[in-house]
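Every protein chain of the complex appears in place save one, which is left out.
Take a look at subunit A:
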Amino acid sequence: MKTHEVVIESGRSEKNYWRDLWKNRELLYILSMRDISVRYKQTILGTSWSLIRPLITMMIMFFVFSKVAKLKGDPGIPYPLMILAGLTIWTFFSNSFTQISTSITANSNLVTKVYFPRLIMPLSSSVVSFIDFLVALGLFVVLTIWYQFWPDWHILFLPFFIILALLASFAFGLIFAVLNVKFRDIGQLIPFIVQIGFYACPIAYSSRLVEENAGEWWHPIYYLNPMVGIIDGFKWSLLGDKAFFNPNSVINSVVVIGIFLFISIYFFRKRENSFVDDI
């Protein structure tokens, strides 16, 4: 039998960190299962909540933006479908981002008592958001059948945008998770960021409307938001060419997310051994 050797030293990061993470995949599975099964305990409607919420949000948005504000959607695409597509991927991102940001503090009882690669906690919280996302995607499929709207070959790109959204939630969530350990101000800030993000992203409206204002000063700033490319791309994969999509925005998303992901993983790894001292 191979002996397991460990050296503990200040500032020394585990040599086999990623292998350790892989070894702990069962823990990841069990923590995710815990969060999923605990989620709707003592509720009457149970899991149906993950259907009811997006459905009602979609209906309200449809009413407010399409009927009251009379915003134009992409021609040839039913407005509710456009909203639901944007809402689905945005909810996935924002839930995952929120959960990741609070994952360390929410599991403080574990952080102070046992060791495991701390990255397990944000990973397991994103799994829960992903399950919710799959349910919401199922709802979208039902709605496309209702509207007799069939996707084409663009759907092959769908996984790419889903993964990109997931990476985006890590890129921003991990930094906040680390900061949240020491500064609980972050907990107050997150819902606010999510709310701003909702309006800054093409969810209730089409980016076509943004493009019509191409000369305005805020136009380039709008595209700095990496979620714009992801949401537009996601809609484009599901709804085809009729959905407005500027491929350049995805390049921007990939670059921004790549940079932030690198920084946040570095930051997380650097701080994770002292979470317990600050929590």
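The criterion applied here is as follows: a residue touches a chain if its C-beta (ideal position, glycine included) is under 8 Å from a C-beta of that chain, and two chains touch if they have at least 3 such contacts; residues count from 1.
Please note the rule applied: contacts and distances are computed from a predicted model.
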| item | value |
| --- | --- |
| Record-based protein name (UniProt) of the chain missing from this complex, from "Histidine kinase/HSP90-like ATPase domain-containing protein", "Ubiquinone biosynthesis protein UbiU", "Sulfite reductase" or "ABC transporter ATP-binding protein" | "ABC transporter ATP-binding protein" |
| Sole residue of A:Trp49, A:Phe116 or A:Phe130 that reaches the chain not shown, by the stated touch rule | A:Phe116 |
| Subunit A, residues in touch with the chain not shown (by the definition above) | 3-12, 26-27, 30-31, 34, 37-38, 41-42, 107, 109-116, 182-186, 273-274, 276-277 |
